[in-house]
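A single protein chain has been omitted from the complex, and every remaining protein chain is retained in its original position.
Labels A and B are assigned to the chains in the order they are written; within every chain, residues are numbered from 1.
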Amino acid sequence: MMIVAIGVFVVGIAFTVILSFTNTKLFLINIQFVGFRQYEILWNTPRWLKSVENIWVYGIGHIALCMLFGFLLAVAMDQRIRGEDTFRTIFLYPFALSAVITGLIWQLMLDPIWGLQAFVRSLGYTEFSFAPLARGETALMGMIVASVWNGVGVTMAILLAGLRGVDEEVWKAAKIDGIPTWRTYISIVVPMMRGSIATAMVLLIVNAVRTFDIVIAMTGGGPGISTQMPATFVIDNINSRNVGLGVAAATCMLLPIAALILLQAILRWRASRKGRTA
Amino acid sequence: MATSVAIKDLSLNYGTVKVLDRLNLDIEDGEFIVLLGPSGCGKSTLLNCIAGLLDVSEGQIHISGKNVTWEEPKDRGIGMVFQSYALYPQMTVEKNLSFGLRVAGMPKAEIEQRVKRASEILQIEPLLKRKPVELSGGQRQRVAIGRALVRDVDVFLFDEPLSNLDAKLRNDLRVEIKRLHQRLKNTMIYVTHDQIEAMTLADRIAIMKNGVIQQLADPHTIYNKPVNLFVAGFIGSPSMNFINGELANGAFSTNGTVIPMGAYAFTGTPSGSAVLGIRPEHVQVGEDARKMPFQIESEIEIVEPMGAETVAWTKLAGQPLTLRADAEIDLKPGQKILIGFDPARGSVFDAESGNRI
Partner (left out) sequence: MSVATANGIAIEPSGPKPKRLTAGRVGLYAFLVISAIFFLLPLVVMILTSMKSMNEIRGGNIFALPTQPTFDYWVKAWSSACTGVACNGLAPGFFNSMKITLLAVPISIVISMINGYALSFWRFRGSELMFTLLVFGAFVPFQVLVYPIIFALSYVKLFGTLAGIVIVHSIFGMPILTLLFRNFFASLPAELFKAARVDGAGFWRIFFSVMLPMSVPITIVAVILQVTGIWNDFIFGLVFAGKDNLPMTVQLNNIVRTSTGTVEYSTNMAATILTGAVPLIVYFVSGKWFVRGIAAGAVKG
């Protein structure tokens, strides 16, 4: 069974990559190998270029915000507060909702006529403007807010688990040494959390690359092409029978993941080397 | 001698559970006191209260004449060494030692001097640039002690520092800690469940059970004149023999055997159900037994050769009795031999209360 799964993955990837060098329109009729032409077309398509730009902006924004906010939440939860379970339930429940729901509800909240902007204006602040999705430049911001709302709970849970894994006696030693709490977090605890920080980052990166559902639900890729993502580009092209271009785009999506895995492998190899010579 | 640490009517409750029960303890300047007891007796809790890591429910703590009950740990004039060393893993030994001082804003020259002095005393100078992960258990523990040393404090607290080490290392470091105390002459409060550590290191031992100090005395007194059954059974390995019987007319009788107790120094009324305690090394065999006030024939059941000596199991009036004999003496299971002891060197306890009579 495992072999089947691995086979599917390996064969599938190979299939996609090979196809990207062809000019298929659909269903492999009349294939011709065209070398890198699909890639040339790809990198000259404004929509694709915008997608790549978007995924970087969105990705970095999403990851940075999730890590920062998630860390602050984790530290807050670590302070032995009352009602910890209640807070945790509240912070995590968005994760149980699908990206589609997240996109839809935030679309309403950010709508100029129906959402937050209208609410604040009705309170008297008639100049208040908060409708990111209406304009191309800020649509991505709106999406980031929604996706952070959905995902920060998980980041918090991972980082909190890492925080809790720190030996209690190190905390006691720091207290005896007279080190203030904030300094203990920064200088001692965070360096000890490398494992969970790495895990949280990897998870965030992998999910960012896949961004699809929320785009469809929130903006449909618009206004214009301001929120197009590589994932939507691929699906659209395959749906519209431009398979060759679609798989070329897909192959490009694979690259960051491959780079990440390579990076992990290198780090691991370096660590084992150090272990041997130490 | 001035009082270094004074604990007055200290209590600590977790809900309805009394973890520490109205403890009183006066520790003298320069004294090495050991808090000894089984798991859950409250010894670590007491240490953490002294350190300021735990808040007390009632009572006061005074250190070097100052009431520190509400003070932060860093203001109490203490240094602490933990069971798991608790070194800061990402910092070098040198940074570990100096971190607290740097945070306090001490001038660099003084920090350097203190680090140098501490590493010299503990012989960790060659390790200064290494990280904890590169050190052995014994080295890590020395760095942990060093971290307390650089604080230049009056009182050192040790929370089972040797429990994570293997037997050989434990013995070596135990001697080093004793040497350290002789050199520095600071007050040291040491928590352990290991009675050998307690006996070898302490000026006085406080044996604790269920949050109450059972006996506070020097090792010799605790060993020879335990104040109750619990203390008697806790100290000494192999543990003290306990014989159940009755006290009457100046004699201890058990299952028909009568042991004259004339020479024993009774503190209470010598009558009623009682337990006679005899340490295994006080039971003599063969020729030496003839010199003893009380002698009896018995049969050896089990022999355990320990190398330096032999431990044998027999019965006295139907109850198990262990004895320690010289390794040269030949003992075999089934062998009938004369054993004897001096009742005056034993301990008698009231059967109901467990207290010494």
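Going forward, a contact is a pair of C-beta atoms (placed from the backbone, for glycine too) under 8 Å apart; a residue touches a chain by one contact, two chains touch by 3 or more.
These numbers were taken from a predicted model, which means no experiment stands behind them.
Only one of the listed residues, A:Ile81, A:Ile186 or A:Leu267, touches the absent chain: A:Ile81.
By the touch rule set out above, subunit A reaches the unshown chain at residues 1-6, 8-13, 15-16, 19, 27-28, 72-73, 76-77, 79, 81, 85, 87-101, 104-106, 108-109, 113-116, 118-119, 121-122, 149, 153-154, 157-158, 161, 195-196, 198-200, 202-203, 206, 209-210, 212-213, 216-217, 220, 230-231, 234-235, 238, 243, 246-247, 249-251, 253-254, 257, 260-261. In the full complex, subunit B contacts the hidden chain through residues 55-60, 66-70.
Quick note on the criterion: only the chains that are shown with their structure count from here on.
For this pair, subunit A with subunit B, the centres built from the Cα atoms lie 57 Å apart. Of all the residues in subunit B, the ones that touch subunit A in their complex are 48, 51-53, 72-75, 78-80, 82-90, 99-100, 103-104, 134, 144, 147-148, 151. Within the complex formed with subunit B, the subunit A residues making contact are 167, 169-170, 172-180, 183, 187-188, 191-192, 278.
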